[in-house]
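Could you have a look at this structure, given as structure tokens, before my questions?
Excluded from the complex is one protein chain; the other protein chains are retained at their positions.
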Amino acid sequence: MTTTVTPSTFTMVEYDAGVITGIADELADKVGLTGVDIEIEIDETVPLGRNRLESVDPVHIWVESGAFEDAKKFRQFSEVNAADVLGRHLMRAADRRSDAFGNPADDGDLSLEHRAAWDIYTVGRLTRLGYPANRQRWLYDFRNRHGFTDVTDRIFDELWNGTDLTWDRVSALSDEAAASNSGKLNRKPA
Amino acid sequence: MKKLISPEELGRDDRFERADMMDRIADPRNATPPEDSKRGRPGRLTPDRADASDSARALMHGIFVGEIQALEGAGRTCYDFEVGKGDDDVPFELKLDMARQCWDEARHCEISVKLSDWMGTGIGEFSENAFLFQAACNPDPVLRLTGVNRALEGLAIDVFNTMREFGDLAGDPVLEFCEDWMLADEVTHVKMGSDWLRKLTVNDKERQKKALEFQKVVDKLFSFGGLRGEEDDNPIQLARRFRELAGFDDEEMEEIAELSREARAEVEERGRLAREANVQSGV
Partner (left out) sequence: MADSKKPRAAFAPWDRRELPGTFSVEETADRVGQYKWTEMKLFEALGGWVATVPELDIKMRLGTHCYHHAWHAELWHKRLPELREMNPERLTLPANDEFVAFMDAVTEPGEHDQTIEKLVGVYRVLIPHKIAAYTYHLNNTSTITDAPTIRSLKFAIADEVEDFTDGTLMLTSLIETPEEVERANAHQLKLEKLLVASGGICGPGTIGDAYDTSVHVAANGN
């Protein structure tokens, strides 16, 4: 099993492929992602921070350089941000590769709500693996997707604290929260 | 205490990090137009964008530091000028307006801190640039008022309206409530700028022209190469209805929309030239 970072040397941002590989390897180990190659493709020409998991065999993660950037220093690398983005994708890749978890649709076909619910379940587990996250940030993200209701907050807690949830359970919880949302959101796939 | 300070002299605690604008300008990634990214332009800031909550959090932090600088700018205008009738002086009532704005901006800072908590953003999580205060350093009171209260406070109207709509669409009662209140204050501040520009230059058309020119420079700069505008994919939309309340006429709003288009075209052109240069130098 190998981890490859592309490009191997950066000219536009001050990132180190070796450091990124190290972070990814440690994360993969902790989330139980074994026996598969990992490819991390960084578009260093774009300062935005969009990112996605493109495949799970090999695990291919695409990010724009802003996703790993220090929010306070242009073009400088942030280990915390890189671990946050990579951690979520690697954890979700592990979920996708696990028979017990079930079969979510491709990322491009997931609703924003389902995707957000999965993120909460993912980040909650990452915090327990030693990768701290700002809970309020994720609560806000979840509320934005599912509505600002007590039901949403209760379900957030269930996802955040969840262990061994299946995709059916994650998506059912998301649907339950979304049903309580009287907001005007126009729902589209992520 | 000395008069007329520079942005470098603003007081900040250790959580804040000033962005070095030279670094930003020198960032070679500026050469890539967003549409060249795998995912295209990010588009208008609405809750159905995949990165909506993180973008809103980053914008909220930008609003927060903007409010601090607006507070500082209004405060300095209370202090930097004497009451009098000379070109470097201001009327007593103008100072009173600036003190009122100082209080309003202090409340906006407080609101922004609470909203940042609500959205899960830490104070100083993102870097700060001092563009806004720079406009509040103009030593000519009429130019300062026009640049700050018509251009920058006008931008605040656009930003708050965008965030208010964001909160409304997402069903976020706290965000929508706060932005609506701040929007009311910003309309008042822009109106102050429009009223003082008219009063102070009623017999000096040359000075009025100079002030409006300065406003245009600030407006263009703060269109951020197309971040603010009237195209569908401008993340921040020009808020015509509220600008009208604040004393802008149709022609002036059309001019701002045009400046935003120009700013965007210029950034795209700069990107094209930089790309060509990169190709030639083998980057």
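Going by the order they are written in, the chains are A and B; count residues from 1 in each one.
As a convention for this text, a residue touches a chain if its C-beta (ideal position, glycine included) is under 8 Å from a C-beta of that chain, and two chains touch if they have at least 3 such contacts.
As the structure is a computational prediction, the values presented were derived from the model and not from experiment.
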### Query
Shown chains touched by the missing chain?
B
### Touching the absent chain when the full complex is considered, from B:Lys95, B:Arg240 or B:Arg270
B:Lys95
### Message
Please identify which residue in B:Glu105, B:Glu125, B:Glu153 or B:Glu176 touches the non-displayed chain.
### Response
B:Glu105
### Message
For a quick check of understanding: of B:Met21, B:Cys78, B:Val174 or B:Leu245, which residue touches the chain that isn't displayed?
### Response
B:Cys78
### Query
For chain B, which residues touch the unseen chain?
1-2, 5, 9-13, 68, 71-80, 83, 92, 95-96, 98-100, 102-103, 105-107, 109-110, 123, 133
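The criterion applied here is as follows: only the chains that are shown with their structure count from here on.
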### Message
Help me check something: in the complex, which residues belonging to chain A touch chain B?
### Response
11-13, 43-50, 62, 64-65, 71-75, 112, 115, 134-141, 143-145, 147-148, 181-188, 190
### Message
Quick check on the complex: what are the chain B residues that touch chain A?
### Response
17, 19-20, 23-24, 27-32, 34, 36-39, 42, 47-48, 50-54, 56-58, 117-122, 124-127, 168-174, 283
